[in-house]
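Dumping the structure here so I can ask a few things about it.
Only a single protein chain was left out; the remaining protein chains are all shown in position.
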């Protein structure tokens, strides 16, 4: 954290973007190439900022450590704003609002979030889903990826999973005959998460430029287009 | 009485024993001599079934194994019980104390009760003057001492025949003397022994019978006196070859 | 001429050499004898600085090391160059061929050029009748052959003195004969030798001088004839002890 | 900084006592049973014929395959397949059981090679000496060969155990909240992953060091019969 100028990026003229790349439809690998909603969005944002995009993929566990050590300039990884994170990091303007839902079997006894109390729920270690599951009184059980969470429900290892509705909808497209469904969580229990690029506190100049680019993308419909392309609906607003 | 008939053994394509027949008299000492590689060790090990001959017969009183026919494990074990081997490098069990080395087989194989086994072991140790080492480990003893212990170990299972394969060749001369003296004593006491050795002095002192093996065949088989006075040119040559010693 | 004066050496609290002085005559064979543990090996190894004495002087012509004073590595190496050891277990280098075993030191220590070194090695090998094994590895040779090679290896560095520590005690009698014959030949050719041995026959045949060590002291130091006819009771007892051999 | 470290310590130690240590101990115990079995299958050459000998050959084939597969694939994948994969063929294991099975099989594969080579390194002469006294093969193995092999096998097996302790961190992938996962959970809260990693590393180092000390103690005890030079 001893850069020369605050707006300086890791490599001048390049926007280095950190993400996991293991979370469809946000970011994943297809035909050998990294793609997904956040990948395309980050590319476009970089272009609008007049920079070259460069992606760095890393595990969830080290995503934040990588930001601390300036391994990349910004994280586009379905990173939800929350007060704790805001204290340590700087968020740009949100690009989507992600709705957490409770994924269960169709015949599950869990009808709404209240039934979650005391249940075991699959979620990634230390993710928002993890925190949300806790908030609703359930015991989170760590799961390495989305598909595994689904398997865990199917195998009866957990009674539910907390995850983003979009991820589930996307997954359902390739699992049409699934036995799984989701239940929404009222907004007053878990607010829709504002998903935004996250960067270091001292990157205020970079943030300014990024916000400008994000505003532009909102105006010219890029975000909306990508949202529909990857999520099937427009989730760019609250 | 231990007898063998036409024992043959090959390792791979190499025929090491080419049909050896002889008798090992009871309460007597038979010495096997011959040049290096002639098959002495192989023959001796055959008697204890550490090597399984391809052909031939081993007979002990009414026990009999014919190697060209199948035989039961029980027969094999019964035969093996009659003999016990003393090795060139003594091969004590390094993980056991001297006492345990001697009592292990009586206790766990012959099911002698522990007190009796210990008592007998101490007697053997006292006889060879090493009772003070009962609780030591083999590595704490000299080679000569270890070899004497290994003879005690072999005696402890009360075999009819003690087989010895160059028991002193890995010892220095003073140690060798100790061990040879012990063996001569045993021989005098009427213990049946079969011993491979290059030590002609010992053969002269203690042997009753000598078997000279050359190239897998018994070239001479007779008493000690016959052996040292034989006119066989090969035996003469052999005796000359090791005379420097 | 190699001389030692008042050589002392302790291992821990045990004084193994208690002040030994003698002269090792040039072009002669000195045989060191004595009971086991008397310090023979330690004395021999001192001459080659494999053991560093605590006290005393080693002199070779005008080279001189006084162990109670500091001395340079250069002096030590110069002295070490004068001698070369042949070990009881030959200790050939298993990773090198026979030829390489012999040429390694001439080439890499004495910087002899490779062709010359090879030529000389082949000459040595031919002399001991083992030239056909030049490209074999030590493990492919018998003990007696390996010991002969190890003598060639020691000779290859052209030392003034060859030191031998019971060079035949790990060999069986026929192998022993081969090696002893080779050593007698060397002795006849006037190679200076110092040899620890229990083989009295060899001492009788080849020794010029005999040093009898007992308990870290030189109890006898004189010619072979004096030795075998001495009236010293201890020497007589010793000679008797190994007579069985 | 110290505050963070101290406040996180109880949860980490709880996870260590509840999962890390039991997982390592239980898996190692089972792993050794497997390792000895497999080592013996590969080491022994029983004099049997007919159907029995075909059976033995088959057993050896299976043993070879098992060792090969477990040594040449990542442990993480092994755990994953046991936990998430086996249910698809109807075998559903609780996480702890799955972890124990995975770690045991992995340790067993590595350990069997270590044990086999230790058995081979005991001189053939010891077998001869025992046979000539009338010992049976199992008796010789148990009373003579194994005690000697034990001394040889102790250092490498201890290293394997220390490795296992560290590898238990992989149990987090199959939903077990062992020490390492707990440190990640805490890091996700306080955004100090580095600090948490250092802390958990210190705990692992602590555990491993205790084990090393134990190892030395055992080595000294087990080599009591090698007093002189050995020979």
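Read from first to last, the chains carry the letters A, B, C and D; within each, the first residue is number 1.
Just so we're on the same page, contacts are C-beta pairs under 8 Å (C-beta built on N, C-alpha and C of every residue); 3 or more make two chains touch, one makes a residue touch a chain.
Nothing here was measured: the structure is a model prediction, and the numbers come from that model.
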Chain not shown, its touching partners among those shown: A, C, D
Contact partner of the left-out chain, one of D:8, D:104 or D:169: D:169
Option from C:30, C:46, C:84 or C:168 whose C-beta touches the chain left out: C:84
Selected from D:44, D:58, D:91 or D:201 as touching the chain missing from the view: D:201
Contact with the hidden chain (one of C:9, C:40, C:153 or C:209): C:153
Those residues of chain C which, in the complete complex, touch the missing chain: 45, 48-50, 77, 80-81, 83-85, 87, 89, 91-97, 104-105, 108-110, 137-140, 143, 153-154, 157, 163
Contact footprint on chain A, counting only the chain that is left out: 2, 18, 21-24, 27-32, 34, 56-59, 61-62, 65-66, 68-72, 144-148, 150-151, 171, 174-175
Missing-partner contacts on chain D, residue numbers: 68-69, 71-78, 80-81, 84-85, 88, 162, 166, 169, 180, 193-194, 197-198, 200-202, 204-205, 208-209, 212
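By our rule, only the chains that are shown with their structure count from here on.
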Path length in steps (a step moves to a chain that is touched) from chain C to chain D: 2
Computed distance of Cα centres, chain B from chain A, in Å: 82
Cα-centroid distance, chain A relative to chain D, in whole angstrom: 39
Chain B and chain C: spacing of chain centres that average the CA atoms, whole Å: 35
Which chain pairs touch, all of them: A-D, B-C, B-D
